[in-house]
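Part of the complex only, each chain left as placed.
We call the chains A and B, going by the order they appear; numbering starts again at 1 in every chain.
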Amino acid sequence: MLAAQQRPRLIDERGLRTDGRRPDELRPIRIELGVLKNADGSAIFEMGNTKVIAAVYGPKEMHPRHMALPDRTVLRVRYHMTPFSTDERKNPAPSRREIELSKVIREALESAILTELFPRATIDVFMEVLQADAGTRLVSLMAASMALADAGIPMRDLIAGVAVGKADEVLVLDLNEAEDMWGGADMPIAMMPSLNKVVLFQLNGTMTPEELRQALELAKKGIAEIYQLEKKAIKEKFVEVS
Amino acid sequence: MSATSDRLQTIVSNVKKASILKALERGVRLDNRKPDEYRPLSITLGYAKKADGSALVKLGDTMVLAGTKLEMDEPFPDTPNQGNLMVNVELLPLAYETFEPGPPDENAIELARVVDRSLRDSKAVDLSKLVIIPGKKVWSLWVDVYVLDFAGNVMDASTIAAVAAIYNTKLPKVEVNGEEVKVLTERTDVTPLAYPVVTLTAAKIGNFVVIDPNLEEESIADAKLSISYTPDMRIVGIQKSLGGAIKLEEIPQIEEVTRKAASRLFSELKNTFGIA
């Protein structure tokens, strides 16, 4: 159920955003590992008002067998939104958007997991968006990364990601929902930070080549911050920063 | 088409089965509960912030999240003074190793339909409160129950989660001008829940009956009986499940056990969210 909305001013006279953040400031983050009993690994990842739960099963034998690959693990990845995670109820059948993002997240995870260690096997990664408030693909990917770590699956590095966008023509880090809806661009990017490698990268909206370069720098800074929190969460199973 | 399957992949071996039965002979269960003892229950209201109402329910290791959404709709022609209620249950692939993504299977559909009937037949949801303009505009109340961890007796947890999420739903304020309806961002204090209902599941294992079976117990049970109650102990739904039989005389006996458990559960719920 959604009340009518009008385009708000995204940057106020003090240079602050609709939620009071500075342009280069992240939203509060909360990470919890091992939240499910049955899954081999699981995590809840919150970033501002976006909340995602992820579960990992595997590595395990692939069924049906003819889908197995002789030289690496088959990843099966689902990004899904609960019907009550959005302003209007979302039909639970997978949308075209969810199908695209499941693919984009799978390809990001394939960059990170040492899939050559488990040929003929499969690893299942399931993400449910519980609250959607901008950044769901990245928060889902990070929840998956935490759940994989919780399951003890060998990875090249953890994955940290953040979106950079434009709010009233100002580059801003970690878009909120108003900026996502009314801003001029949304550039989600995720990396294996210690390897300096990009595993997910998209741009919706428009940027000049110069803005793109600045956006990448801004993203790098945010990713470094998130990465520290992720490492702490792995150690302590829980972290919260607001 | 419904087909016999072993989707839990017989998680309990024959050895385990023997030890469960042996313990029951001594009046205890492997998780140290008494036969009529419920697992620890916790309810977190408002867990999903974008839902119009929500509740995270943990019953032992079982975890279920229910969320509601209100959508403006037209009423059905034959019920101009009622809103609509839709209940959906998803057994998420997160919840158990062999669960696959896809549309709800027969197990999820059965769960949804039992919860739906319990809510509907009991009149626990006051559908008249969902009317905005009689005969013209009503709220459709979507109740989505998402099973996150499948660890036994998802049935009872689903009913509790649905009831708690509906209780947590506060109808929005609206401005009505003729047939134009403007939805405001503020909420009223009105919940569509008239009173709670609970479902109590008993499992028959050999000659024994246990309440609130865990996953191991369910996987070796002959049959389950799920009985729903209102606070004044009217029965508002029964569902036998699993491919075994129950003696006719056992049904009143089991009903007495579930009724007592329902009574204890209502007391517990009273403390939790101030109704019943």
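Going forward, contacts are C-beta pairs under 8 Å (C-beta built on N, C-alpha and C of every residue); 3 or more make two chains touch, one makes a residue touch a chain.
Note that the structure is predicted; figures quoted are calculated from it, not measured.
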item	value
Composition by chain label (entire complex, not just displayed copies)	A x3, B x3
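Basically, only the chains that are shown with their structure count from here on.
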item	value
Contact set on chain B toward chain A in their complex	47-52, 54, 61, 63, 65, 67-72, 88, 90, 92-97, 101, 103, 139, 142, 144, 146, 148-151, 172, 182-185
Contact footprint of chain B on chain A as seen in their complex	1-4, 36-39, 42, 49, 51, 53-55, 57, 60, 78, 80, 82-89, 92-94, 124, 126, 128, 130-133
